[in-house]
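Structure incoming, see below.
Complex shown without one protein chain; remaining protein chains in place.
Take a look at chain A:
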Amino acid sequence: MPIESIAILVLAGFVGYTVISKVPNTLHTPLMSGTNAIHGIVLLGGLIVLGHGVDGVLNKILLVVAIAFGMINVVGGFLVTDRMLGMFKQRPGGQRPGGQRPDGQRAGGQRPGAREEGEQ
């Protein structure tokens, strides 16, 4: 078993532990949703297996479904998190950046999806 992979695994675990150890209650739900989006990284697994070629119709169907699932996880996860966080704005009329959210959200929201599809 490659020791490098295990080392990376352990260190990544510590990073995750350290980053989250202090969070206000208010942000628990958005944070859960955000980390939820990040595990959409499984999308890469689907891309690698399919991209390096598989035979058989069933295999292809399963992988397309897996990629679609991963993509839903990623895109949906980040967008939902953004919508939740967009709710935490200051008093209306305040000068905080929260006031600009609706536009920024829409323009930013499409970016990950559009960019990935642009690759084909």
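FYI, a contact is a pair of C-beta atoms (placed from the backbone, for glycine too) under 8 Å apart; a residue touches a chain by one contact, two chains touch by 3 or more; residues count from 1.
We adopt the following convention: contacts and distances are computed from a predicted model.
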Per UniProt record, name of the chain withheld from view ["Cytochrome c-type biogenesis protein CcmE", "NAD(P) transhydrogenase subunit beta", "ATP-binding cassette subfamily B protein" or "ABC transporter permease"]: "NAD(P) transhydrogenase subunit beta"
Contact footprint on chain A, counting only the chain that is left out: 1-2, 5-6, 8-9, 12-17, 19-56, 58-60, 62-92, 97-98, 101, 108-113, 115-117, 119-120
